[in-house]
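Below: the structure, in structure tokens.
What you see is the complex with one protein chain gone and the rest in place.
Up next is chain A:
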Amino acid sequence: MAKTVLKAGGRFKSAVCETQVMVIKAPAGEFTLSCGGADMIAPTATGGGDLDPAQAGETLIGKRYVNADESLELLCTKGGKGSLALDGVALEIKQAKQLPSSD
């Protein structure tokens, strides 16, 4: 599995479904970021392969996904069938902290 550096602002897409994400924050170091069981790729790269049915929990547009200690946070910018994982561990939806609407 290819490891990659994750930086705030970085974008990735799934190789096996429609999912796209943007990095909101990330810990230092190299990680394997996957979606639908396959490594995520650069937005301009060409994907391929099949979605792993065990990794098809769906990723939802507008939701934020975090690891257990919330050191990694991704924003889903386009939804898809695959589910997200960091170094093989599934990411969870972060509960939104909603403030009263001010604008």
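The definition used in the following text is that a residue touches a chain if its C-beta (ideal position, glycine included) is under 8 Å from a C-beta of that chain, and two chains touch if they have at least 3 such contacts; residues count from 1.
Criterion: contacts and distances are computed from a predicted model.
If you had to name the missing chain as UniProt does, which of "Cytochrome (Ubi)quinol oxidase subunit III", "Long-chain fatty acid--CoA ligase", "NitT/TauT family transport system ATP-binding protein" or "ATP synthase subunit a" would it be?
UniProt lists the chain that is not shown as "Long-chain fatty acid--CoA ligase".
Considering the whole complex, not just the chains shown, which residues of chain A touch the missing one?
8-11, 22, 24, 61-64, 75, 77-79, 96-103
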